[in-house]
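For this depiction, one protein chain was excluded, whereas all remaining protein chains were kept in their positions.
Labels A and B are assigned to the chains in the order they are written; within every chain, residues are numbered from 1.
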Amino acid sequence: MDDNAVDGNAIGGLMMAVFGTEMTTAVATCGSCGAVSQVAELPVYMPGLGIVVRCRSCESVLMVFTGVRQVTCVDLMGLASLG
Amino acid sequence: MAGTAVRGRLSWQTATVGPVTDETAKVRTLRLEVPDWPGHRAGQHVDIRLTADDGYQAERAYSIASAPGEPLAITVERLDDGEVSPYLTEEARTGDQLEVRGPIGGYFVWESGPGSGEPLLLAAGGSGVVPLRAIVRERSRAGSSVPVRLLYSSRSWEDVIYSSELDLPPDGVQVIYTLTRTHPPAWQGYARRVDEQMLAEVAWPASERPLAYVCGPTNFVESVAAGLVGLGYPAGRVKTERFGATGQ
Partner (left out) sequence: MSPVSRGFRRKREAAPADRVPPGQYVTKDFPVLSAGPTPHTPLSTWTFSIDGGREPLSWTWEEFRALPAETLTTDIHCVTRWSKLDTMWEGVSLDVLLGMVDYDARYVLAFSDGGYTTNLPVADLLGGKAWVAFGYGGAPLGAEHGGPARLLVPHLYFWKSAKWVRGLQLRDTEVPGFWENYGYHIYGDPWREQRYAGD
């Protein structure tokens, strides 16, 4: 994992606010390579413009969160499943 | 009652800074008073939000330093190029207000339970010791006798957080330090970054089915977690929490 990355633990609060429940133990399946991981163990990048959650195995984008004018935009299209 | 608890967890609550304690030159512990605080589990964190008088806001996540049942406290390390940590470690004083969201986290948590008491390996890189200290305190509070080894990597002795507490560990808890940049003249302990040799000497053997918690900068966590898996720890028995690159 890149030294600059944090992991899904760091966005536990954001995900709780977005999904209404604890999500760090949720299981994410990558839509590109099929790798399965708990959210807590996924690499997370926070470049200030938004939050990018990637696959641990192939580094494809799984989720993107951005905040524009108090609205949180959530893109989960990189996931095959999350639950 | 359930509605109140859910509201407490999902939304921001106003917190008042209580007593503050300087742990090291760059690290401070702040007690936080939150009305209706729902309690927390060892290993969890909170999100802290600050608001400037022009409305500007900044948020960061900080591990909870206290055990369940103890007053809520966070321990913050000042990052030189930080925006929130310099405020929390140098400016904030008792009576100031900030916002808290949490407690957060169901993965990097530990509680004593009716399990078979497998040993705990806790590995801390720098301020990664904060949630692990909460785990050790919870173990004492719960009256657990699970064997614990805490491997604590710090730049120097002066950077060791909670040193007076860790120097008198409870029965069954061993603390092993490694100082990576400078060490006192008569230092007999490890004086290098954690490596496979050190892990082989310190970590519980995989045959004892230990549970590991590794917390600190990302490169520390990646290296230690890989090392433990290399010693035979199943990946699912190595829990990780990565703080990113701290530029140390």
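Throughout what follows, a contact is a pair of C-beta atoms (placed from the backbone, for glycine too) under 8 Å apart; a residue touches a chain by one contact, two chains touch by 3 or more.
Note that the structure is a prediction, hence the values are computed from the model and not measured.
Contact with the omitted chain, checked across B:70, B:96 or B:196, is made by B:96.
Residue-level contact of chain A with the missing chain is found at 1-2, 4-5, 43, 45, 47-50, 52, 54, 59-61, 64, 66, 68-69, 73, 75. Counting over the whole complex, chain B has residues 12, 14, 49-54, 56-58, 81, 83, 87, 91-92, 96-99, 245 touching the chain that is not drawn.
We adopt the following convention: only the chains that are shown with their structure count from here on.
Centroid to centroid, with C-alpha atoms defining each point, chain A and chain B lie 22 Å apart. On the chain B side of its complex with chain A, the touching residues are 9-11, 45-47, 61, 101-102, 104-108, 217-219, 222, 239-245. Put simply, chain A touches chain B in their complex at residues 1-10, 12-14, 16-17, 20, 22, 24-25, 38-41.
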